[in-house]
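Provided herewith is a single structure, encoded as structure tokens, for subsequent inquiry.
Yeah, one chain of the complex is gone here, protein chain that is, but the others are all in their spots.
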Amino acid sequence: MSILARAINDVANRLRVDPDWGDVAAYIPELALVEPHQLAIAVVTADGTTYAAGDADTPFSVQSITKVFTLAIALGRVGDQLWGRVGREPSGRAFNSIVQLEQENGRPRNPFINAGAIVVTDEILSGRAPRDALAEIVQFIRAAAEDDDIHIDDAVAASETAHGHRNFALAHFLASCGNLKNTPDRTLGTYFHQCALTMTARQLAMAGRFLVEAPDLPRLVSPVRARRLKALMMTCGHYDGSGDFAYRVGIPAKSGVGGGILAIVPGKASIAAWSPGLNRYGNSLKGTEALAQLARQMEWSVF
Amino acid sequence: MSILARAINDVANRLRVDPDWGDVAAYIPELALVEPHQLAIAVVTADGTTYAAGDADTPFSVQSITKVFTLAIALGRVGDQLWGRVGREPSGRAFNSIVQLEQENGRPRNPFINAGAIVVTDEILSGRAPRDALAEIVQFIRAAAEDDDIHIDDAVAASETAHGHRNFALAHFLASCGNLKNTPDRTLGTYFHQCALTMTARQLAMAGRFLVEAPDLPRLVSPVRARRLKALMMTCGHYDGSGDFAYRVGIPAKSGVGGGILAIVPGKASIAAWSPGLNRYGNSLKGTEALAQLARQMEWSVF
Amino acid sequence: MSILARAINDVANRLRVDPDWGDVAAYIPELALVEPHQLAIAVVTADGTTYAAGDADTPFSVQSITKVFTLAIALGRVGDQLWGRVGREPSGRAFNSIVQLEQENGRPRNPFINAGAIVVTDEILSGRAPRDALAEIVQFIRAAAEDDDIHIDDAVAASETAHGHRNFALAHFLASCGNLKNTPDRTLGTYFHQCALTMTARQLAMAGRFLVEAPDLPRLVSPVRARRLKALMMTCGHYDGSGDFAYRVGIPAKSGVGGGILAIVPGKASIAAWSPGLNRYGNSLKGTEALAQLARQMEWSVF
Partner (left out) sequence: MSILARAINDVANRLRVDPDWGDVAAYIPELALVEPHQLAIAVVTADGTTYAAGDADTPFSVQSITKVFTLAIALGRVGDQLWGRVGREPSGRAFNSIVQLEQENGRPRNPFINAGAIVVTDEILSGRAPRDALAEIVQFIRAAAEDDDIHIDDAVAASETAHGHRNFALAHFLASCGNLKNTPDRTLGTYFHQCALTMTARQLAMAGRFLVEAPDLPRLVSPVRARRLKALMMTCGHYDGSGDFAYRVGIPAKSGVGGGILAIVPGKASIAAWSPGLNRYGNSLKGTEALAQLARQMEWSVF
């Protein structure tokens, strides 16, 4: 058994006995139903080998992790023009805060807080039908994972739509500032479906390979763009817990309220961790801890 | 000619030659079409006599001035329970700010900023159809003015609905905090129609009589409630220009972005001033000035 | 016994049995030593008669109530120029908040929050020695009260200086924005001494007579200025509880953390209420209640 395989198993076993599983996101009813005592780690290394432990074949709602992929798509479509509509700075606020949107006149601080991600989706949606935009997003992620068995969970999308008042507030505020090309309903319809993508940890680790930049792994974006996506994951990937994650774990990563985290070790590995219970910043409690332990054991800091 | 009649004419004549008419509200397209060079003053005194000058018979959109009437209606329906949903403090922010709504967890600072007025309308709407709620609002104002020729301008309501993203953001935010009993669409539909009420300065001065509390004028609410409504008009009636208005004019008043202001001299008079151009706080430029000059000339401060 | 005398006694007796005395201000150690179970009401009516109940001859620290007098002095010295340095709007924040000072580039929202009062004192201090500025302040208040037995409590001033970090932060911030003419130490030295003025409720009610504007009461400022001071007391006199005080009590007033409140019934009376325990806004709990009951009983609302 390789060092990595053993490390993954060790971490998973250690964490499974820790009684604090955090709190499952309550504001999306469909997600609140998820059994909290689940944990998965999946790693794809530079040579293409996959290692996994725990519930790595259980599908979960990837939620905000899709923001990494939609950002890659939007930059592919409009390039640096996108930065006229959204910034690149950590927000210093909760993921769904509307305060900064008013203070910065409708330009979200970065593409990974909700307001910024809504703008990114709005950009992808520009000039075509929601179903076409969603098809491109799903297709991009399937291609990245080399796996066509990745789908949108309509029940989750419906649940988010029904309880998405905060996101509607953000979208209408963006519209009132002239920073939305489509109607709030249209953009959010696409956004909620995108967030409702369901993947297993194994699939997510596969989908993240294009960010690793290793000779044997697929490339979907230019090296400069891959590095920049990782830079944003590092500074903004965990909302108002980004600084802490960088300090403790030291690798670029993006979390979702479904409890998943996609982390990239440049040149070395794509990692997906998943456990549904969240910490106070809205990031997976055990997922964060799994990455911290694995990174320490494998000496996988970028610093 | 009485002292008051002469004062009103003097003020109107002086202001009409001043070349700065302010800027007509641009964010509601239908209001932006209003001819700016208009000015009206109408006063109903304690004995019931009406005095008027300028365009006192030209209808205009009363907009936020309706918030005084809807607040009276809502307090009549649920009494002090209303204050669980909305505060009584000046906001220190623009009329449409969403920042404080996040800071105060969805409880608007007072019933005269947009968020607070939406809550008041939502309360009136509770348990019945929008048309019935609107009928009560219109009926209350017609009864107050003793004039059935007061109507809602559907074109203005439609224009506000089409360009009301900021209000939709506020309503969805309220909903996300559990402080909306109806759907945002339903409450805002009622709210936009209420704001689109059209009245002349003469009608508005008549409608304000119940707040004067004079033996010969009609009473629609208890004396305590009338005083409290005037207290709120004093501290919160001009958004973030309320302190300045109290300092310069010294009587309780409520402004609307259509350029109207309803001011009350307790025990003495109900005044309506109107001129469509606004100052930087969103209050009528010449309307404010007319009230300042008239109050000074008539010694009508409450202080 | 007159109606007013009976009303004052009734209110005082009722309130003395209520077991909730609020919390004495803890952040100034010298004030924290004050026995909380004290209550005083003193009223001077338009004919110059004084009515009092409770501990009306016990001296207490008037603290922020001096801001009314220093504002009158500063306006007398520089007139409306003062408003270039300080605004006239309610703050929507706590009395010692520094947030708005940064948002408004060092121009305090109004002269009754700490930052604004520091600017007013700084203006009075401009071009002369602290002792001369303090002498003018004390002399003004003695003249207003027609009582030379009004003094500064040096122990309270020393206690505030030693524990006044928040005020030092405000003063240095003002200096960093170029809105302080003297050094922070010099201005705050004067400010802390001014706040440490000690008066009885009877003396305070006497000192407030010039704001009543009655033929038999002394006048120290012009009628326009007196009205404007009262307008500011109404909109800003109770920090972030000003709207609530206007709603419940309906007369202009200014509170201090020593538990005193000076309230003015225009044309009718100057009232001082005192009880050391504070409510959550930092205003006297029983003092506010005393004024609310007295105003209701005497029908003393300005509205």
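Going in written order, the chains are labelled A, B and C, and every chain counts its residues from 1.
We take it that a contact is a pair of C-beta atoms (placed from the backbone, for glycine too) under 8 Å apart; a residue touches a chain by one contact, two chains touch by 3 or more.
Please read these numbers as outputs of a predicted model, since none were measured by experiment.
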Which displayed chains the unshown chain touches: A, C
Given C:49, C:139 or C:176, the one touching the chain that is not displayed: C:176
Residue in contact with the excluded chain [from A:88, A:142 or A:219]: A:88
Touch criterion as defined above, residue of C:13, C:49, C:81 or C:103 at the omitted chain: C:103
Residues of subunit C (touch criterion as defined above) contacting the omitted chain: 97-99, 101-103, 165-166, 168-170, 172-173, 175-176, 184
Hidden partner interface residues of subunit A, rising order: 87-93, 100, 109-110, 226-228, 230-232, 234-236, 240-244, 246-247, 250, 252, 266, 301-303
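Criterion: only the chains that are shown with their structure count from here on.
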Top chain pair, ranked by how many C-beta pairs fall in contact: B-C
Euclidean distance of C-alpha centroids - subunit B vs subunit C, Å: 32
Length of the line joining the C-alpha centres of subunit A and subunit B, rounded to whole Å: 47
Overlap residues in subunit C, where contacts from two or more other chains coincide: none
